[in-house]
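Please read through the structure below; I'll follow up with questions.
Heads up, one of the protein chains got dropped from this complex, but the rest are sitting where they should.
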Amino acid sequence: MLTDEYDPHGGRMLQVLDQSGQVVRPELEPKLDNAKLQRAYRTMVLSRVVDEKAIIMQRQGRLGAYPPNRGQEAASLGPAMATETDDWMVWAFRELAGLLWKGVPMLNYLLYWMGNEEGSRYPEGVNVTPAAIPVASQLPIAVGIAYASALRREGKVVLSFCGDGATSEGEFHEALNNAGVFRTPNIFVIQNNQWAISVPRSRQTAAPTLAQKACAYGFKGILVDGNDLLAMYIATQEAAERARKGEGPTLIEAYTYRLGNHTTSDDARKYREEQELREWELRDPLVRMKAYMVAKGLLDESGDEAIWNEARAATEKGVEEAEGFPAPTLEDAFKFTYAEMPPSLRTEMERLRDDLKEGER
Amino acid sequence: MLTDEYDPHGGRMLQVLDQSGQVVRPELEPKLDNAKLQRAYRTMVLSRVVDEKAIIMQRQGRLGAYPPNRGQEAASLGPAMATETDDWMVWAFRELAGLLWKGVPMLNYLLYWMGNEEGSRYPEGVNVTPAAIPVASQLPIAVGIAYASALRREGKVVLSFCGDGATSEGEFHEALNNAGVFRTPNIFVIQNNQWAISVPRSRQTAAPTLAQKACAYGFKGILVDGNDLLAMYIATQEAAERARKGEGPTLIEAYTYRLGNHTTSDDARKYREEQELREWELRDPLVRMKAYMVAKGLLDESGDEAIWNEARAATEKGVEEAEGFPAPTLEDAFKFTYAEMPPSLRTEMERLRDDLKEGER
Amino acid sequence: MALINMVSALNSALANMLEEDPSVVVLGEDVGKDGGVFRVTDGLFNRFGAERVIDTPLAEAAIAGMAIGMAMNGLRPVAEIQFMGFSYLTLNQLISHASRMRNRSRGRFTVPMVMRMPYGAGVKALEHHSESTESLYVQIPGLKVVVPSTPRDAKGLLISAIRDPDPVVFLEPTRSYRLMKEEIEDTPFTVPIGEAKTLRSGTDVTIVGWGAMMPLVVKAAEAASAEGISCEVIDLRTLSPMDSETVVSSVKRTGRCVISQEAPRTCGVAAELIARINEEALLSLEAPVERVTAPDIIVPLPKGEQYYYLNANRLYRAVKKVAEF
Partner (left out) sequence: MALINMVSALNSALANMLEEDPSVVVLGEDVGKDGGVFRVTDGLFNRFGAERVIDTPLAEAAIAGMAIGMAMNGLRPVAEIQFMGFSYLTLNQLISHASRMRNRSRGRFTVPMVMRMPYGAGVKALEHHSESTESLYVQIPGLKVVVPSTPRDAKGLLISAIRDPDPVVFLEPTRSYRLMKEEIEDTPFTVPIGEAKTLRSGTDVTIVGWGAMMPLVVKAAEAASAEGISCEVIDLRTLSPMDSETVVSSVKRTGRCVISQEAPRTCGVAAELIARINEEALLSLEAPVERVTAPDIIVPLPKGEQYYYLNANRLYRAVKKVAEF
């Protein structure tokens, strides 16, 4: 068991690929077929491109405040790849690569950050919950989803994400503790990107690792190099197997870094050292993955360029589609409050419709 | 360090006195002077007598719903004894013996459970917060109290209590995590009395011990025989020293048992085995302490009887005083809402006074 | 049919629903073996098993959050919060997720959950066990809030709540749990959510209440009627979405209104009713609407509860006051 070998109390971190993309633990290298590896790399690139585009659009006033994903692509993608299509994914707000893998259309992603609720109407069959902005609030929900699946003996697992900051919230604790008690098929991934806005990981908790918090809940935790797609993949795979066998939840700390600002409203230079950023840029998960792909003969420079171009084209198309998407109507703002609109709400709606008809003064 | 010797991951429990009152770790026996030991034993007896009286009074309609303390006397008294008079104590609702030691008058205790807010107006200088019924809600407050003391470099420690059930609440987590981050002079005692109303400890968390939860917060935890006054004393003493030196908080799991019902509204026979109760009755902390006192030559049967009689007399006197205590007036119900009564509230009060004058119909 | 009190009626509703619909689960602190601190879930654990009648750890946010997740994934959870005074711990989950999941996912996810809890003062309970903060919930769009006052309504409304496609906060007046008995079918039946009930017709004064206030309201109405003041009595039953229509149309006829609210005065449900009466029936008013409420103070401990909890006399005098205005 990886979780035994890498007991977080020992402080060891699981890594399969080193910074340069070399396989350092060949015996742990997952047997992924080439197509899957290629799809994974394309997804990372697409995530990076969409992310960059969103930041630009925000600056141009075409999209609202936005939380950049740069540098964290492997931490959400690896886990997503280790789950089945119909397994659940409960994300926070910085898991673009994982979402794309799970089948959330780019259109939805863009619409959401552009400020349209339609963005969170994921297609049927995509078992992904909407973004969860209130930090850690998604986690008790993930446990409930898992309980329901387990009760029906579906054999599904629920992969959830949160940040390092989220581990300080009471709802993080209650979720993990309940998952331990009910042995629900949950996989809790913490994207420890070292910062919660301006608060460093060291000020979030006095515990030396976040992975060791699992011991408070009676299940296993593991510290994983979050910029190593393969390590994230195998750690999650083991967790998913455990969950499917009814052996309960696992906590995975993905040790990663937010290369961008917290959101487009933030300026990280105010609170963190340039030097730290530079060091982490060297550990960029895309660079590492590219080296691995090249070494495996699955990628060359021209192939890589094609992938980036493809991603850019797809993104432009997605943006166009999103910008052409109809804005919500007055009725849209009302009709999803309840399954059926109560009479008093209908009255309010009609009154407001009249009011707005008269135009702004 | 006891916390190293008794690392909770090892599952060992600190004990100084065994079930029969024999000293099993003589080198750990605290050097308490005889007067202090005698006061301790008298306090345990008084706690037991007041507790029994409260239960009887509840049955007679003279006191409201009440949470019995029987069996848990050592778990709150030992820690209280290991703190200084002006150190803070933040209790939950089942720490009578500790309260008595800290100087909370029996009158206050009775008044509170009889339903009079005057009960929680403890004398100046008694640094004890009022009962905290919302489970675990007192713990973040205990951290704030400790922060304030530390900021002023007072060298005080804050001793707080909660139950095993409380460890599942988010506020437990947030409090301990913050205490770890700020290295506040907190001592967190969990009275693990094996039950949270009808829910057994095993269903509260999958972690094998509660003490090990400290590892999630980056400080030390220790599992202690909560029915052993001396063990509770030394564990707290070590924690208090650590706190006073600015080395931060400690978590103490007091392994004990609620010999009575959850409250007078509860019937524990509905959910727990008679056999379990019988076994724990043999570990009664009073019996154990008595044996120790006798062995030390500090107590004999007649002395013991005198102590019980004294306690009974004091209790009768306390009850008399409490029952003679004036009921709150209308003005009392209003005037502590704010430092100064807002005009609208004064109007409400006068209107209500008129209304009530007319009498019940 | 059986002559039963509200606790048994609620128990019967839960048993019916657990039986009828395999997706119904019950969860909360002590709801299992113990049958709940008020015995509302008594016997369900033995009958339906630990997987569907779930004793949870002591963690209210998790109870609410898990219920949301269960509801999003095909179950119909009925969560119990042990007392309303501990329900504030669930507000983040209720406001940020339960109430808005349908809207924020444009109908892709829904939250058909019920959160039950006893509420209210007047039973000489411990501190924090007497809260009636219903207007915290009523102001949250996307939640429904239901308060039965009789055993029959309790059963019928709870079944409606469980079958409802949206999250329902179900408030049970502690004081009424064992106050009266009614003949009630053993089989499932419903009382519609969103409809107030006129208990008694009258022409002079409309008296509105809900939950534990109803027995007092009825008593006051009887006393007033005995003196020739004809009272129309309305049990609001659902606080959200609020059937103010029934109240407004009654006030349009009577021109006078007294509202009985257990909660403190400010920003309670009574204020909302008065606002709606003001908006829709001002010209019919022959006297200011009177709200008889608790004062804006902390719920006192039992020795002072008479300064907080209303009595029928205060209501009666308010009725006289508006009648004589």
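Letters are used for the chains, namely A, B and C, taken in the order the chains are written, and counting of residues starts over at 1 for each.
Everything below uses one rule, namely that contacts are C-beta pairs under 8 Å (C-beta built on N, C-alpha and C of every residue); 3 or more make two chains touch, one makes a residue touch a chain.
Since the structure is predicted, the reported quantities are computational estimates derived from the model, not experimental observations.
Considering the whole complex, the residue from B:Gly170, B:Gly248 or B:Pro285 that touches the absent chain is B:Gly170. Of C:Arg52, C:Arg76 or C:Arg104, it is C:Arg104 that touches the chain left out of the display.
Only one of the listed residues, C:Val191, C:Met242, C:Val258 or C:Val319, touches the absent chain: C:Met242. In the full complex, the hidden chain is touched by subunit C at residues 85-86, 88-89, 91-92, 95-96, 99-100, 103-104, 127-128, 133, 135-136, 138-139, 141-142, 240, 242, 263-264, 266-272, 274-275, 277-280, 282, 285, 287-291, 296-298. Residues of subunit A in contact with the chain left out of this view: 64-65, 112, 114-117, 131, 133-136, 165-166, 168-170, 196-199, 203-205, 263, 265-266, 270-271, 327-328, 330, 332-334, 336-337, 344-345, 348-349, 352, 355-356, 358-361.
Residues 88, 117-118, 120-122, 124, 129-130, 132, 134, 137, 139-149, 151-152, 170-171, 174-175, 177-178, 181, 332, 336-339, 342-345 of subunit B touch the missing chain (whole complex, contact as defined above).
One rule holds in what follows: only the chains that are shown with their structure count from here on.
Between subunit B and subunit C the centroid-to-centroid distance comes to 36 Å (mean Cα coordinates, whole Å).
Per-chain Cα centroids separate subunit A from subunit C by 40 Å.
Among the residues of subunit C, those in touch with two or more other chains are 56-57, 59, 61-62.
Counting partner chains per residue, subunit A shows two or more touched chains at residues 170-171, 174, 177-178, 181.
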